[in-house]
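As you look at this complex, bear in mind that one protein chain is not there, while each of the others sits in place.
Right, subunit A next:
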Amino acid sequence: MDDYKFLFKVVLVGNAGVGKTCLVRRFTQGLFPPGQGATIGVDFMIKTVEIDNEKIKLQIWDTAGQERFRSITQSYYRSAHALILVYDISCQPTFDCLPDWLREIEEYASSKVLRVLVGNKIDRDDREIPTRVGEDFAQRHNMYYLETSAKESDNVEKLFNQIAAELMEQARCKELPRYDDGNLQNMNRRTTSVDVTCCGN
């Protein structure tokens, strides 16, 4: 029997080659596999983290960035609790595509989904997008912002742990009024697509 209190779905999206798979591998397995081939369809990993003595299970869906997998990728937006939108700080085109990605998120994801913008590959010295530009973009679109390096393991743990903590906080806020509410509202609450699955079943 799995022993965890919360289960959250985290979905990574962004252009091909920005390092989504590397971020996930670094976080789930502590590895940085060089020469990683392009992801086919979607990859799936599970990792349990502990925040404030609570076990939180993260289901991480690592999607393919290439256009021809878009139908597959899009089907995962709806049930996601958190979306990580990744770009490569040393590659301007991956940053320029962000509005397109946001449009997709608007169209398919729940409006309450936690959105995080990640600038990856800060170990590289040929940076093209300054931190401030990324931050501005995130702020304008009401997203969290973090810069990472999957290669040097910079901010990778922090990224996922912050997401877990934030989602847990949200879940708890929603959970509290349940005791005061009538039966009806309680049932209604369950219908929202972004919700908590408590006490692992």
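Operating definition for what follows: a contact is a pair of C-beta atoms (placed from the backbone, for glycine too) under 8 Å apart; a residue touches a chain by one contact, two chains touch by 3 or more; residues count from 1.
Keep this in mind: contacts and distances are computed from a predicted model.
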| item | value |
| --- | --- |
| Among "Rab5 GDP/GTP exchange factor isoform X1", "Vacuolar protein-sorting-associated protein 25", "Conserved oligomeric Golgi complex subunit 4" or "Os07g0506700 protein", the UniProt name of the subunit that does not appear here | "Conserved oligomeric Golgi complex subunit 4" |
| Among A:Gly41, A:Pro99 or A:Pro130, the residue in touch with the chain that has been omitted | A:Gly41 |
| Option touching the unshown chain, where A:Lys5, A:Arg78 or A:Lys174 are the choices | A:Arg78 |
| Residues of subunit A in contact with the chain not shown | 37, 40-42, 44, 46, 59, 68-72, 75-76, 78-79, 107, 183-184, 187-188, 190-191, 193, 195, 197 |
